[in-house]
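Notes follow once the structure below has been shown.
One protein chain omitted, others in place.
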Amino acid sequence: MKTLDVRVWRGGAHGRYQGFQVPREESQTVLDVVTHIQRVQEPTLAYRFACRVGMCGSCAMTVNGVARWTCRTHVDLVAPDGRLEIAPLRNLPVIRDLVTDMREFFDKWARAKGRFQGRRTRREDFERVAPDSEARKQVDAAIECIGCAVCYSSCDVVAWNPDYLGPAALNRAWTLLRDVREAANPERLRAVAGDAGCHACHTQMGCSERCPKQISPTAGIAGLKRAAAAAALKGEL
Amino acid sequence: MNPALRARNHPGYWAFVVHRVSGVLLALYLPAHFWVLGLALHAPARLDAFLRWTDQPLVRFGEWGLVLLLAAHFTGGLRLLALEFLPWREWQKSLAALAAGVALAVALAFALAL
Partner (left out) sequence: MSARREALLWAAQRASAALLALCVVVHLATMIYAAHTGLSAAQILERTRGNAAWLGFYSVFLLAVVVHVPIGLRAVLSEWLGWRGASRDAVLAAFAAVLAWLGARAILGVFL
């Protein structure tokens, strides 16, 4: 096959797919395809990218129905028949074409108290964190999130419940809940429990399935559920 | 493949669907089940007539379906308890397949017993 049959979403929430014929190259990624279209065939196409090497998460899009990093998605892997359908990430408002409005994603991160708050000041010694403690191992398994929103786009509960904080925000809250240096954990647990929080997760595991960093937000959310129940039963929530 | 399914075609998702649908169907069945058994209390003749009706092949097939639903919901529930309470391991992602297998085995046991 010398060319790819590519359909790309154009417009906002309402729009249509526009078709392109793109020359097929060796080791081509989906980002290469989108870049080719914008530079050679359709200069008005809007899309996001930055690092191109799988570190920033900016290029996340829906490729043949599945949320992926386009810079790390080889065409050979997802389009053996030479057909590609590229759309913006699901569950986020579309600004234009392949670009989504990420504000709600990060607002929920803030609402889940996804920000570190330490207890010590510069005048005190460092807090000791044992790297092979159970708590730190749990944090390490979830800490590499770069906020790409692939998990958020892969979750049906996010689609069904507009207030649901979502896997990324809850995962980050989990890493902070298990951080021995954290000062804000009682409020954090209150922020992430509830029907907009961890209790809305039904373990569909789309997040864990699709995370390009192999993080399992499902594991962290389960931890939040356990912590919330323990706190509630002790009258601390 | 149906566009709506492309992103959702993974074990955890199907486990969720089976668990939810079986739960809803069982929830609808239970009041009827309790009401029929309650006939034994004040209308034993009606209960007898009803139980004769359940000997029909179509009803027996329905009973088998109910056992399948219960087994499916039960094994899916065990999977959820494992995912939520046991320390996280990679094999926990495969629990959906195990749950499906056990549910079918139970249903088969019931079917063969008939």
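Each chain gets a letter, A and B, in the order it is written, and its residues are counted from 1.
Heads up, the rule we're going with is that a residue touches a chain if its C-beta (ideal position, glycine included) is under 8 Å from a C-beta of that chain, and two chains touch if they have at least 3 such contacts.
Source: prediction; values computed, not measured.
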Hidden-chain contact residue, picked from the options A:Ala135, A:Val180 or A:Ala232: A:Ala232
Which residue of A:Gly65, A:Pro88, A:Gly147 or A:Gly197 touches the chain not shown here: A:Gly197
Residue among B:Leu5, B:Ala27 or B:Val59 that touches the chain left out of view: B:Ala27
Chain not shown, touching residues in chain B: 20, 23-24, 26-27, 30-31, 33-42, 47-48, 51, 67, 70-71, 74, 77-78, 80-81, 84-85, 106, 109-110, 113-114
Touching residues on chain A - with respect to the absent chain: 157, 160-161, 189-191, 193-197, 199-200, 202, 225, 228-229, 231-233, 237
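FYI, only the chains that are shown with their structure count from here on.
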Euclidean distance of C-alpha centroids - chain A vs chain B, Å: 34
Chain A to chain B touching residues, read off their complex: 62, 64-67, 90, 138, 141, 154, 156, 202-206, 208-210, 216, 218-219, 222, 225-226
Residues of chain B touching chain A in the complex: 1, 3, 5-8, 10-13, 15-16, 20, 80, 83-85, 88, 93
